[in-house]
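Here the complex is missing one protein chain, while the rest keep their positions.
A and B are the chain letters, set down in written order, and residue numbers restart from 1 in every chain.
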Amino acid sequence: MNHGKGGLGNFFEDFELDRELVCATPRVVTSAETTLHIAITNDRSPRFCNAEGRVNPIIVFHVVIGQTVRMVSLNSPANLGYAGMIWKTPVFHGDEISTRIRIVGLKENSNGKTGIAWVETTGRNQRGEIVLQYTRWVMVRKRDVATPTPYLDAPVVPELPAQVQASELPPWSGALTTTDQTGGRFFFEDYAAGERIYHFDGMTVNHTDHTSYTRLWQNSAKVHFDHLLTNGRPLVYGGFPLAVSYAMAFNGLENRSGIVAMNSGAHANPTYAGTTLYAYSDVLEVHDLGGPVGALRLRLVGVKDGNPADEPDFARRIRDENARERYNPRVVLDLDYWELMPKCGRGSPSMGPG
Amino acid sequence: MNHGKGGLGNFFEDFELDRELVCATPRVVTSAETTLHIAITNDRSPRFCNAEGRVNPIIVFHVVIGQTVRMVSLNSPANLGYAGMIWKTPVFHGDEISTRIRIVGLKENSNGKTGIAWVETTGRNQRGEIVLQYTRWVMVRKRDVATPTPYLDAPVVPELPAQVQASELPPWSGALTTTDQTGGRFFFEDYAAGERIYHFDGMTVNHTDHTSYTRLWQNSAKVHFDHLLTNGRPLVYGGFPLAVSYAMAFNGLENRSGIVAMNSGAHANPTYAGTTLYAYSDVLEVHDLGGPVGALRLRLVGVKDGNPADEPDFARRIRDENARERYNPRVVLDLDYWELMPKCGRGSPSMGPG
Partner (left out) sequence: MNHGKGGLGNFFEDFELDRELVCATPRVVTSAETTLHIAITNDRSPRFCNAEGRVNPIIVFHVVIGQTVRMVSLNSPANLGYAGMIWKTPVFHGDEISTRIRIVGLKENSNGKTGIAWVETTGRNQRGEIVLQYTRWVMVRKRDVATPTPYLDAPVVPELPAQVQASELPPWSGALTTTDQTGGRFFFEDYAAGERIYHFDGMTVNHTDHTSYTRLWQNSAKVHFDHLLTNGRPLVYGGFPLAVSYAMAFNGLENRSGIVAMNSGAHANPTYAGTTLYAYSDVLEVHDLGGPVGALRLRLVGVKDGNPADEPDFARRIRDENARERYNPRVVLDLDYWELMPKCGRGSPSMGPG
């Protein structure tokens, strides 16, 4: 089918190694983005709701991803992973974000139908400062199944860090929130590796919840919006359960100051409208940074259709009928990330979380 | 079930008489809160849509209530009432609201399962000025059914005003709206006690309408969001039919300047998605304040699943099979409040409300 000038989207053959490309639609982030983010995810982080106008790093993630969709993922059946994601500079209401990409790896799959593209992505503010940087890799359809590309026999696969090192985390910026502001009584010293936190809330996904949230970030991939194309089950944008799970994680991490780096992230299984989401966090690592805050490495797991807090045997990964390890089909998100958490100054409001 | 650090919510035993507590998450109110309020409730009050940036008092109500949810009502099966609610200082876009509570009454119920807590609530702006103050009382679950508290035998029940006196209403502030701005032709002198106004509109509640509105105010009580927990029928936050009914009440009260005090308020019956809401108002009292505005005491009744304007015999309260008076099961809101209404300056646009 010929769309005339209205067809679009790149195929695997269109990606050129090492060339930098500018993504369309620079976007100002205002208080309205924050308010809609709150109204859709129930985010309650005090640091991102007050008159200072500091933007939740989750919002910055969505804006940057959204800007790359048209160039990278309109013909992508799957986002495969993220690496080395660091939020380098805080964003404030009124800042304008624009994004560039560079293809740093290409590998054609043996089926001839698809390839994998590694995309280095850099979001900047209006002063050119990097606000977010990461590499993600996506599966992309080939335009021409019959003709192999050079990347079938000679794939280029970049070396990517297994995780962001604590030493790479951006320095602390801004004021520390108080326990009065957060309502939380736990600080850096209270968390220990191996600990699990169940995040109490549960939220059912309505059709308009996820479509509004996806459009908010100008992600226009049809599979999220078109019931005819998807037999009435539009796929929920992976960033939606990510944002909801992170918002839920407020309970038990009230004093957190916001995600600063993502080591890896998997949209483990699809989400659809009607699904009810829950979340828990495992503390993977605690790292004293020497200043007023420490770093927690956390695994945030988003789960659908039942609260893992009620299921002592719930496992994130299971063995299938062939004894192969894979994700529990109820896991929708597996996020390994760094959070900065204030130390000391600990108060204990008698009526905080019980 | 142990949530680790992520469990939360106070039980009846956690409430301590007379101690002041600070609620979490100070919140800036911007034009985005106004715009979303309009997009969800269809509010059309000119005073709260123009470039002056004056915030609808209904929004202030939600922000303050929302800030108390985590401390007061996560384990509350019912909000029982409000008393002495006064909006003392106007709020403008950019103001940051924070809230404190004080427990002023405690009474354990004879069933041992629940108690009633009276909560004096005070919302302030960033200058410490009181923007909203009231007492509400809520039913709260006990943690330990087997062990009675002192408040079973020696309940502390505060004396609360039956209504806010006209003399306690805050002074008029700001410019009077004109009939050109409001499209209304009725002023203070046109209203008489005993008069009824049917508000014309009808609005069906969609799932995302009520969940977005509830999240907007950072009210995270699970019963509003989790279909699994509620057999697919999440309870609509009581503030939603209140806001919709008040927005509908624009028709017939176009020159109103905004609610200034609430004498009492009952969420008489639950609301669910799929319900269609209608509203009417009874004028209870008219009170000349001596200046450019008078005060109307109004009863706003929100009704579901049929328009009371079409039912001459519709009664707000009925007698049940045991001849006991109770709310008509179709009444969702019964709000007794004060509205300031401009006097004089009366015009009569020939094509205003017919």
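We take it that contacts are C-beta pairs under 8 Å (C-beta built on N, C-alpha and C of every residue); 3 or more make two chains touch, one makes a residue touch a chain.
What you see is a predicted model; the values in this text were computed from it and never measured.
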Residue among A:189, A:226 or A:288 touching the omitted chain = A:226
Check each of B:10, B:98 or B:251 against the chain that is not shown and name the one that touches it.
-> B:251
In the full complex, which residues of chain A touch the absent chain?
-> 1-11, 14-16, 19, 21-28, 30-33, 35-36, 70-71, 94-96, 126, 206-208, 211-213, 215-216, 218, 220, 222, 225-229, 234
Contacts of chain B with the missing chain: which residues?
-> 30-32, 34-36, 38-42, 44-46, 49-51, 53, 180-184, 186, 190-191, 195-204, 206-209, 212, 249, 251-254, 274, 276, 280-281, 305-307, 309-310, 349-354
